[in-house]
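Chains shown are a subset, placed as in the full complex.
For reference, chains read A, B and C in written order, and residue numbers begin at 1 within each chain.
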């Protein structure tokens, strides 16, 4: 950690600061420049909160030089982590092709959608039984009944299932049915839920929050990992942007950036990122070309009567077409599923 | 709701759409323009999800004309709501002056801080017993022990207490000690928590999420209100911005905007909004001048040894100074506490 | 255009509004809903400013239903425009591979860089002779001397040259040397420059501004087109984002979105979008996979002594490697250069 002092920092302030950091177990290294004085701290900076140092009189700025996450960092774990979801591998060249409706639908409709996405090449089935809806008056999901439908449909097609959990009290219930637990964007910093899910012993799909930096995302992964579970797949699903032309802003550079900083797999979700079916194929391909470990796409066979978010779902035939393009792309850029 | 059709929408698509919206209970009103066809829907649009209509072939865009919240809206409730926190009124000219440390500290330190902020004019005491920290390795709060300290300190000084609850399983516990429950920015769309807190029967301080629009904020208030509790105080605490010079971006226009759209009180939190003590007084005054129903400021008597977020705390004497300025301002712009 | 009235709009206000829009040459179509009244305007809305209507008492909101650009719109011109830069075609399956240093360097260094990028497959050479530097104390470019070096280097290698023009008074000068004029991100809404460049009769590379929506970008293209020049190539080069981990935020969805709305080619610039060499290859591939009509990359053979922006330049060998990957990708997704 580097402490930059204010131009007018007094000698008393500097003495106090040196004493303070020494007490905290660091060896300070003072450097008086032409205009400013700078103090380097030698020691394990992850034990320090920068905010505490910034509060000391005379301090202008504190610059961390180590990332605040450890278990999620590439430095700590140079090899890519391969997550195993009931036999489907994700990461290290293995791709997750997750598809299904936004919300779990009635059994017959789930059957149709699952059959279609399986045929198109999906290897994981999604569907929400508990939905985080912005309106309290909107459909909130079928609950446990939905979990059963999802489980049975997945089993019939040999597709492990992934579904969102929103409530720490229901982690156990969801674990009874799901192969992978999804933490949604709005809960990315729900630390209570992260901790609970981290202890559940199931692979986790962690979606990036709408105003989360990549460091924030990795810190949330660290929460899960700190419970002893590093079977975590990250997901770029669009962040908040200023252009109303798309629902969110698809940050494709997050893919190579995460790969540089972390060993965890990262997939892309162009459905939520764009919110517009006509942009989904191009963004799915962009994600794969950038090195994503998989693609998450919402598919529905009758979007206009979908229980949730029909407007951003691809029709099964459109999904099959984009999967065919992804297959060709993968031959060029590597990866397999 | 208004449906704008694509330029190349076919007659079949239009017929299908008209039939569909009629089935849904709306009376469509077709208007063929020079370049586009538009359909107005007559009926109660809060029963419709725009996304479902957007999924219908031929539809270019769906424009809602009613806000999606009801209980939180000014139209439904023209008079300002006055929230009562164990005798302290907020809204309708009554101001909340909330102050205290970020995290609840040890009892003697809490005592010093509470005495100081009470003397300066605070009427509510804050302090976190459960802290939402971005790092799993950071101090997470004193838990129930912290709640006890907060309660006792508040009682000694006649200050009702407000504290954050993060876990739906602990709402009951927190209610035993707190006069007002805070939902933090990161949990603004934790719908499980909103619902649980809505049922607890205590006044709620709902902080705006970092990427939440004002409509998102009011929808989260609607979640609480839908449980029968409209004792809600909103809080603008800074949103995500692109300038690293401040921790967040203080959106002071949220104050008059909320007042126009909703009957709920709104206060400002310049501590989190700026993250920099030297900017807090100006932003506190700006908030009050804009019509805020109160000000939330973090105060600590020894920021460099604060258990959490010391860098953004005001010293008691700085807090007293800004309170004196607020007092003078209030004489001009109205309000009292 | 659709006018949504306020809930409490009076009959007098409605009468006044109907009279006003009729005077302006529109046929109003009134529709009284359950909660709100809506007026559709039949006529050519591009003749109206929404702001003027919003100022009329009783109006809550004005919703345009036509894009405000015409010459740049796909509706007006369904076929993709192919831009011809001294024989190099861009658009409609033809790709622009633009490479070179940030600023034009001394002749021998330009020679080395040009030889390298030509060999790697670039078909256009870039370099700035007039640099828009945020600091008045930074190197501002070699001026006309730089233009000469760029021209001669390009000619030697059969590479048409593209260079930025910042000053309307120098458009003529730059035209004497350049095959294509670049308008930089900071000048995207410099309407004086857009107009001047539109009249110059040279192909234009128009970079997206850092806070420009896609509609803003297309409106700036419209400015150029309105002067009779539709030889315009758009460029996504990153917009303002909140994560300091990258210099800008690469909005790859802009590529399919522009293709849907406009007939103009669009290329990507991962150098400026990310500002970090290690992220450039992945983002270049993402852009091509998303359908971009070309890639703009800064290349320098000795970044640490570059006259400008060395930190984001690729070394010639890294550029050759990414070009080889792009070549393979193009075989799959189509396009040629």
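Just so it is clear, contacts are C-beta pairs under 8 Å (C-beta built on N, C-alpha and C of every residue); 3 or more make two chains touch, one makes a residue touch a chain.
What you see is a predicted model, and the numbers here were worked out from it, not measured in a lab.
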Whole-complex copies, counting every chain including the 3 in place: 4
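In this text, only the chains that are shown with their structure count from here on.
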Chain closest to the assembly centre - both centres taken as Cα means: A
Chain centre separation (chain A, chain B; CA means) in Å: 26
Euclidean distance of C-alpha centroids - chain B vs chain C, Å: 38
Per-residue multi-chain contacts in chain A, two or more chains: 211, 239
Chain C residues touching chain B - in the complex, by the definition given at the top: 2, 4, 7, 29, 31-36, 38, 40-45, 61, 63, 65-66, 75, 240-242, 244
Of all residues in chain C, those that touch chain A in their complex: 211, 213-215, 239, 241-246, 249-253, 255-257, 260, 273-274, 278-279, 281-283, 285-291, 325, 328-329, 331-333
Partner chain B, residues of chain A touching it in the complex: 20, 46, 49-57, 68-69, 132-138, 166-169, 186-187, 189-192, 195, 209-211, 216, 219-220, 222-223, 226, 239-240, 303-306, 308-313
